[in-house]
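A single protein chain has been omitted; all remaining protein chains appear in their positions.
Right, chain A next:
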Amino acid sequence: MANRLSRIRLSRRNFMVGSATAAVAMPLVGARAGSQPERPSETIRYTAPVKLTINHQPYELNLDLRTTLLDAIRDHTGLTGTKKGCDHGQCGACTVLINGTRVLSCLTFAVMADGREVTTIEGLAREDSSLHPMQQAFIDCDAFQCGYCTPGQIMSAVGCVHEGHAASEGEIREYMSGNLCRCAAYPNVVAAILQARDETRKA
């Protein structure tokens, strides 16, 4: 055992040193014209059945395990309302609710959410297809320009209200800070949340 562990430790140390250097060198990759990119071994592919309930509808998807919840939703269920901005957890465009909690679907492998209830922007409208009060408020308050960040903003806004973090403009700004808007519709987003807050609590 001791032998095995020390061998492992050694190779882990090498790996770690390698990865730290790679982190430092990363921004240069584009500039090193002509250098050979490392060829990844793409031949192995692990798949697994993943059960998700999305907007009350059960899905059983057979997915490459690397599939993020975001890609599963967009590419495997046809629900393209959820958007991919950065794919790195930094913009909030991919925000969905998992069991009522707002989560970045780009930083969740679908398999991690196996068996969970997911709500996307398509799941907010009511049975009679009238809009959720938050959706209506975004329209009323002109809370977007290009609209790319909007599904994430609305999902996050619903989460923010249900968490009880929408008492004041300042609190809303703080608790919506995970959602970026390149069009800078922020003041109108805050106004929309204030407008829809009370009705959303009841919804």
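FYI, a residue touches a chain if its C-beta (ideal position, glycine included) is under 8 Å from a C-beta of that chain, and two chains touch if they have at least 3 such contacts; residues count from 1.
The definition used in the following text is that contacts and distances are computed from a predicted model.
Novice: Among "Electron transfer flavoprotein subunit beta", "2-oxoglutarate ferredoxin oxidoreductase subunit alpha", "Carbon monoxide dehydrogenase" or "Recombination protein RecR", go ahead and choose the protein name stored in UniProt for the chain not displayed.
Specialist: Missing chain, UniProt protein name: "Carbon monoxide dehydrogenase".
Novice: Could you tell which one of A:Asn55, A:Thr82, A:Thr95 or A:Asn188 touches the chain left off the display?
Specialist: Selected residue, touching the omitted chain: A:Thr95.
Novice: Can you name the residues of chain A that touch the chain not displayed here?
Specialist: For chain A, the residues touching the absent chain are 1, 4-5, 8-9, 11-13, 15-17, 19-20, 22-24, 26, 38, 40-42, 44-46, 48, 64-66, 68, 87-90, 92, 95, 101-104, 107-109, 111-112, 156, 159-160, 163, 165, 174-178.
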